[in-house]
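The next block holds one structure in the form of structure tokens; read it before the comments.
Omission of a single protein chain aside, the complex is shown with its protein chains in their original locations.
This part shows subunit A:
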Amino acid sequence: MDLAEVEYDGGARLTCPGDYITSSQAFMRGHGTYVENDQVIASVAGTVERVNKLVTVRAIRTRYSPEVGDLVVGRITEVQPKRWKVDANSRQDAVLMLSSVNLPGGVQRRKLESDELQMRTFFEEGDLLVAEVQAFFSDGAMSLHTRSLKYGKLRNGQLIAVPPILVRRLKSHFITLPCGVDLILGLNGYIWVSKHVKDNDQEGEEGFDAEAVYSSQNDDIDEATRSAISSVTNIIRVLAAHFVPLTDAILLEAYAWVMDQEIGTKDILQEETSDFLVAALTSSRE
């Protein structure tokens, strides 16, 4: 009842911390709310969302809150016994157990004591990796796994961080742009832009070439690819600054627009150009 009344000034209802949303007798409280004296009250600034009887408030800008199955890009911060700590833009560092990575010499291999001793040969502090959220610990920290050939160490590219809310769940978070650039959109707001790897190189026979997967050595990247990578990162920076949600379609369109207008890599970041870019994208979507 109340929800319908006060709702919707031009779309979504906006709240501030401490705002009364509705009665707790008619509705259930979700994230971003709390109950006091039979009232559901917002605790963050954002938009009210409702699914049946569940009322949640989604903050506009906040840290990444993980869900099982999410694809994330992270950076190793610490090597601990049998596990790595990974910074994934979340409220705590994620954990990558030694038992949830692919070890060299066969996918289905038990881990040995010798593996524990040479953990740094797989991942070292500062290494970037792409992984999937596997489970949660009791305190809410997430556990990752890289037990797929799609996941693992990242190289040949560049990282950018955007607000996590801008990355939506997509059919695939691995995107290949026609300019020879691969993109990995981590749901935690970390985006990896790298040189394109041919599909058959990636998979190989019997999966898995440990040398290649855990190598920290960049390949040769030619000038054209380098500038393409920089252009793509600059486009993403511009879109993030204007709070445009990032999907494969929008990124493709943006890149095509930039190429079409023959804008240099550096010039994408100029305020005027970036405004035009965003305007072109929003107008074409409407």
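Criterion: contacts are C-beta pairs under 8 Å (C-beta built on N, C-alpha and C of every residue); 3 or more make two chains touch, one makes a residue touch a chain; residues count from 1.
Keep in mind that, in the parts below, contacts and distances are computed from a predicted model.
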"Elongator complex protein 5", "Ribosomal RNA-processing protein 41", "EKC/KEOPS complex subunit CGI121" or "Serine/threonine-protein phosphatase" - which is the UniProt name of the missing chain: "Ribosomal RNA-processing protein 41"
From A:Ser23, A:Thr62, A:Gln158 or A:Ser227, residue that would touch the chain that is not displayed: A:Thr62
Absent-chain interface as seen on subunit A, which is shown: 11-12, 14, 16-18, 20, 32, 34, 36, 41, 43-47, 49, 51-52, 59-63, 77, 85, 87, 91-93, 139-141, 161, 165-166, 242-245, 278, 281-282
